[in-house]
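Sharing a structure, written as structure tokens. Questions coming.
Left out: one protein chain. Kept in place: all the others.
Let's turn to chain A:
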């Protein structure tokens, strides 16, 4: 293809996106669009899978049968999200094995929030309320993103996430209305998860390298800072409602902006965790890698068995 032809294709492609048409896997797309989507969708899928670990940590210790069942169902939902996000990603011409390999070798990233430990039961509430709450704000705009398979996967993901968020908030509410020990447990969890949750929206707009291109492709509709503000404005009244205190002395309603002003984020901590040196980065990766390695003989056997069955059937046919 000549350069002019490619330019022409690109122009048509951008025009389609501008008209809000969906791009489907078999459509022509610029290589950069493909790569950006592989990066973002796989990162999202990895986050779901790694995210199963901190929550899975409390399945065996959940305080009641009802909570145990709800937590199991939630973690299973995350696995389901991982599954259809990997499938969406595979439509771009990359295999699940390759994607796992990128995760296991540290080439691909996942949401840094999952590198924090879940040390009390209240952390399960805080994750649902704050982490899933932040994820929804990030993800709702993606239901209208330009790449069809991703947009469709996100519609389902968002429905389930909003259920998780309510469930998490309900755990926090129960604790906040409980004994002084329970309330303290809830406050402690909020103190530990608040700032990492704000970091989930990524670096400030000035520092964000992908924002401009992503906005153009509708992978993003609002900037990191706008989304972060939306999260703060939404969450502060929820904390007040159940009598918990946001751990930020600078937090104040700004009547002019009709928004909350909040204190500075510790970006050194953010980069430390992103670069692999958070409290649980090593443990999370070890857990994923060993699940994969310990499962190798199982996957190999399944393939060998399927091959034998095929062979057996073709012999029968003869």
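The rule is simple: contacts are C-beta pairs under 8 Å (C-beta built on N, C-alpha and C of every residue); 3 or more make two chains touch, one makes a residue touch a chain; residues count from 1.
Here is the rule we go by: contacts and distances are computed from a predicted model.
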{"item": "Name of the absent chain as recorded in UniProt (options \"Sarcosine oxidase subunit delta family protein\", \"Phenylacetate-CoA oxygenase subunit PaaC\", \"Oligopeptide transport system permease protein OppC\" or \"Ubiquinol-cytochrome c reductase iron-sulfur subunit\")", "value": "\"Phenylacetate-CoA oxygenase subunit PaaC\""}
{"item": "Residue among A:16, A:68 or A:104 touching the omitted chain", "value": "A:68"}
{"item": "Which of A:181, A:255 or A:268 contacts the chain that the document leaves out", "value": "A:181"}
{"item": "Chain not shown, touching residues in chain A", "value": "49, 52-53, 56, 59-69, 72-73, 75-76, 79-80, 82-83, 86, 121, 171, 174-175, 178-179, 181-182, 287, 290-291, 294-302, 304-305, 308"}
